[in-house]
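With one protein chain removed, the remaining protein chains of the complex are shown where they sit.
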Amino acid sequence: MSEVAIVGVGCVGFQPILPELSYKELMYEAAVKAYDDAGVDPRKDIDVFVTCAEDYLEGFSIFDEFVPDQLGAVLRHLFTVSGDGLLGLANAYMLIKTGHFDTVVLEAHSKASDLLTLMDVIAFALDPVLNRPLGGHPYYVAGMEMNRYLHDTCTTVEQCAQVVVKNKKNACGNPYAAYGANITLDQVLCSDMCFYPLKKLEISTPADGCVVMVLASEKVAEKLTDKPVWVKGVGWCTETPNLETRDWSKAVDTRLAAEMAYKTAKIHNPRKEIDLAEVNDLFAYKELQHMEALKLCAYGEAGKLTEEGVTARNGELPVNPSGGLLGMGYGLEASGTEKLLEVVLQLRGEAGRRQVSNVEVGLAHAWRGIPTTTGIAAVLSNVK
Amino acid sequence: MFGKKRVAIVGAGLTLFRRRLKETGKELSYEASKMALDAAGMELGDMQSVVMGTAPDAFDGVHMKGEYLADGAGAYRKPYTRVFVGGGTGVFTPLAGWWHVASGQFDSCLVVAEEKMSSCYPHPQFAFTTIFDPILERPLGMNLIWIFALEMHRYMHKHGIKKEDIARVSVKNKGNALDHPCAQLGAKITVEDVLNSEIMAWPVQRLDVSPTSDGASALVLVSEDVAKEVTDNPVWIDGAGWCIDSTHWTNRDLYYPDYVECAARMAYKMAGIKNPPKEIDVAEPYDPFDYKELHHMEGLLLCKKGEAAKLTAEGVTQRDGDLPINPSGGLLGVGNPIAAAGLMKVCEIFWQLRGEAGKRQIPGDPRTGLAQAWGDLMQYGSVIVLRR
Partner (left out) sequence: MSEKIKNYRGEALKSADIKEGRVPTEKCRPKAKFAWSAGIAIGRFLEELKKAKIIASTCSKCGRIMVPPRIYCENCFKPTDGWKYVKDTGTINTYSVSYLAADATRLKEPILVAIIDLDGASEGMGIIHKLGEVDKEKIEFGMKVRAVWKPKEERVGSITDIKYFKPVKEETP
């Protein structure tokens, strides 16, 4: 079986709003950058195109229709994964592993600013009979989860707030980040209480942007670039859509996804073997909960590590050096590719001011947000 | 195929197709999955991954409906992906299942397709008003049937094909569906019935069109090693093809589906098929409209451009003809719960190749079959080639 590598990346955004470009033009700009980075012509060199999108986020019944032209995929082999960009990576990876395909393009984007009623649409994902009629802002689900997590692990609200301070600061050094800021712990703690115990500044703000990547089999990758980033393993899992029966404390989906990815990547001691992690932080407490599910630390330990600075960019285990979703902005189905982009740039040594030194193995993680329990984890390395 | 892994289908499941079913989408997904697992003699615990195919969320009225359907489809705590390529989804879903196993990542994959169109109120067609470009097309008050009428008319004009030539497809498929235990619209009708049915958007008439439906279907896919353990009678996925054409459908000549040809060539190449009409024993091309069966036979290279109507008139495409087309009864006869209908076609080829199609069984010991679906803005083709 061939190894799989990422050989080109392109990103436009992330910005609070990109009104001058249509979603098609946004995708085109990112695709041009990625193809240029990889040195490929999409009209000739690409076997399969994968795009990641959900209809209600785009405002179409079949968004797949509106994708091929701007990616150079007309009369080519393209399809849509209704999921996060990292799930698209999983499918691109498997396609190359079949031995039938050598090059796959992955695309994910957010045009959150086109959607005027994002929270109503998210509420529309709740069970139509059991949950939706109860009404209310759908993020109450996050409030419930955070409360249970804090209760079970004795993680403190200060530790959660520290995640925000760290990520927004990291984002200041990231040209792809929309919401970098130097803020204090007190500012986070004093921000409006939204869904007790979740506060306003602990919630990621949507942003517009697009990420396109080119993946290749071993033999093609080594021809195209001397800086391939190898996909060592991908794992993904859906726990349950039911609010009534899920585990509220432990992010089981992410744990199972991580176990699958680590098995393929032959990672036995994640804390030791992973040099940096880009972990879903749609809400501040999720970074902590996900670190634990990803086995980067023991259950209930993530808050303490954060407080001690272990997860800072210059710490022993840098988590979200990009600034995370709190700093870069919530890119909807592109959220996972925001993480992936940072890991690729770090492993290539191209992360500029954010560069973490001596990195060999990186972890990218995504969670599909409220109300899902779908998690995806990918292990990447600059060493084959 | 040296060094590449083969993937087998070892079980198939199907619910009734009806205009309105009492079961929810989750319940339908469960019923089809359970039947497929039972048929394979396997359990959910044997399934290492799950792939879901389902068309617009606007039907079921749930955002991210793949997530919502997960537990019904048996994906609880499993790797689970939803793929979506419009009407092409039903045949595309087992292709995604194929690469889950062919990659070596998993030894088994449960493939499920579901559609609950009746939830969309007052009519499922509302969901289709948002498939169009919001700036250039929606302001015109587009209806889904229009675009097919435009394509059908262009096809008829280019080849000089008459309505009665096309109506024969509807007569054949609704007749075939009389033998299908899940069919919604099996009927004995005549060409005159089709020609006299209500005009929807000329040249499309009521009996040229498949219905809206609820239903689900499922397949169990396994690796070669597992297949040897569980069955003496596997059916292999030997060809996978898919293709998308430009969004600018008004810039294309609609008389011929280039994207279907491109998808078919991809699948044929993988399956080593050089002469499709000779090597394919039975086919289930996508037939949401009667003209589409003809259009797709041509795109699949099963006959020359403009020739499909003639073959149909000569009886070549009947169950006992040289090239049986849609022996199930197709979407026109069995019904059209979009993604579930596409996968129903793959189920039919599976049963035909195993000799398990009952009253619908075609004669002559078929060994190679194909199913195809079509979608998006008349721009997507998905093709699967199966072999015994």
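As written, the chains take the letters A and B, and residue 1 is the first residue of each chain.
Please note the rule applied: a contact is a pair of C-beta atoms (placed from the backbone, for glycine too) under 8 Å apart; a residue touches a chain by one contact, two chains touch by 3 or more.
Quantities reported herein were computed from a predicted structural model and do not represent experimental measurements.
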Touching partners, among the displayed chains, of the absent chain: A, B
Contact residue for the chain not shown (choose from B:12, B:221 or B:267): B:12
Contact with the hidden chain (one of A:56, A:93, A:176 or A:330): A:56
Candidate in contact with the missing chain, chosen from A:43, A:151, A:223 or A:272: A:43
Which residue of B:139, B:315 or B:364 touches the chain not shown here: B:139
Footprint left on chain B by the chain that the document does not show: 12, 14-23, 28, 31-32, 35, 39, 61, 63, 118, 121, 123, 125-126, 129, 134-137, 139-143, 145-146, 149-151, 153-154, 157, 181-182, 199-204, 214-215, 246, 248, 250-254, 347, 351, 356-359
Absent-chain interface as seen on chain A, which is shown: 18-25, 28, 35, 41-43, 56, 59, 68-70, 72, 74, 111, 113-117, 120-121, 124, 128-129, 132-133
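Criterion: only the chains that are shown with their structure count from here on.
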Chain B-facing residues of chain A, complex: 1, 54-57, 59-62, 64-69, 73-83, 87, 90-91, 93-95, 97-100, 121-122, 124-125, 127-128, 235-242, 252-253, 256-257, 260, 264, 368, 371-372, 374
Contact footprint of chain A on chain B as seen in their complex: 3-5, 55-58, 61-64, 66-71, 75-86, 92, 96, 99-100, 102-105, 127-131, 133-134, 240-248, 258-259, 262-263, 266, 270, 375-377, 379-380
